[in-house]
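Questions regarding the structure given below will be posed in turn.
Only a single protein chain was left out; the remaining protein chains are all shown in position.
Note that the chains are named A and B in the order they appear, and that numbering of residues resets to 1 at the start of each chain.
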Amino acid sequence: MVKLHPSVLFLFFLYLSGTFAMHALALYFHNIIYNGKNAENATSAIVAAPEWANLTTLAGQGRFGDVVVFDDPIILDNNLHSTPVGRAQGMYIYDKKDLYAYLAFTFVLNSTDHQGTITFNGADPIVVKARDISVVGGTGDFFMARGIATIMTDSIEGVVYFRLHVDIKLYECW
Amino acid sequence: MVKLHPSVLFLFFLYLSGTFAMHALALYFHNIIYNGKNAENATSAIVAAPEWANLTTLAGQGRFGDVVVFDDPIILDNNLHSTPVGRAQGMYIYDKKDLYAYLAFTFVLNSTDHQGTITFNGADPIVVKARDISVVGGTGDFFMARGIATIMTDSIEGVVYFRLHVDIKLYECW
Partner (left out) sequence: MVKLHPSVLFLFFLYLSGTFAMHALALYFHNIIYNGKNAENATSAIVAAPEWANLTTLAGQGRFGDVVVFDDPIILDNNLHSTPVGRAQGMYIYDKKDLYAYLAFTFVLNSTDHQGTITFNGADPIVVKARDISVVGGTGDFFMARGIATIMTDSIEGVVYFRLHVDIKLYECW
């Protein structure tokens, strides 16, 4: 006869019911887009654009078709000059005439608190205040992670600078 | 002593055995590619191409290297003029000399039946009748979803228009 401690089952049911986030992280990342003149400060660049657009100005029609590659500092607060705890690296693709994007990127964390990567994928309706994308995998401290990240635009300055607040909740980890 | 109701275990074993799809959806999406002249109707555009190609004509050699960003209507039937229930947004990358593609996109559903996103990733051997790609995550009604989507080409008209039938089976959800 096998005996299961009730708390094990309780955790298991919480796990199945989706009410239990094993890790919660709140981080900011800062993006400065290359505009032809700011090569020293830029953390991202347009690398592909449709036929009617170019690589130094975001396209008209909600930027549809622009592909931007980024290497942004991840910071614990909203100050661009604080020490980064890692880098957010990947791309965003503007894929709707009213400012939706598809995101595919990884947080590479490298601090005393966290070592490892978290990979994100999903739709980002930029004009919505809080929007969810999926955490599809992780390595290191985040081995086999899955979860949801809620993205909020914390600041926008013209078309060149924006800052995102990311709330990560991991519901599966090992 | 812990008591488990047999039906709980039965569901759990079905879950582990992979024979139980929690949600099944069948949808169509319609893609019209920009060819330099159809800006008003186009739902997608070539945004990157190898050195030997351009942004208004799909490349030779199985279109290898073309990256297409799309924002396609999702419809419950195969009629382009029915009311959409959402948008399929993301990109496809032609990555083989005989018409394979890599897909990374999200279904953004917004109807009375479904609110939320489903994110897809995987290889699409276009010339195969029914081919499977992975559902790697979801949000909203599809919180934490995983599964398989079977894609079938329902119609092709020249190089500019195609319609895909997508059968989505979610084997994990919360």
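Observations, loosely collected:
Assume a contact is a pair of C-beta atoms (placed from the backbone, for glycine too) under 8 Å apart; a residue touches a chain by one contact, two chains touch by 3 or more.
Owing to the predicted nature of the structure, the values given are computational and were not obtained by experimental measurement.
Residue in contact with the omitted chain (choice from B:Tyr34, B:Tyr100 or B:Phe143): B:Tyr100.
On the side of chain A, touch with the chain left out of the figure occurs at residues 1-2, 4, 34, 36, 39, 45-48, 54-56, 67, 69-71, 87, 89-91, 104-106, 108, 117, 119, 121, 136-140, 143-144, 174.
Considering the complete assembly, chain B touches the hidden chain via residues 3-4, 6, 9, 16-18, 47-52, 64-67, 93-97, 100, 102, 104, 121-123, 125, 132-136, 146-148, 171-172.
We take it that only the chains that are shown with their structure count from here on.
Rotation angle, chain A onto chain B, C-alpha superposition: 120 degrees, expressed as a multiple of 5.
Work out the mean CA point of chain A and of chain B, and you get 22 Å between them.
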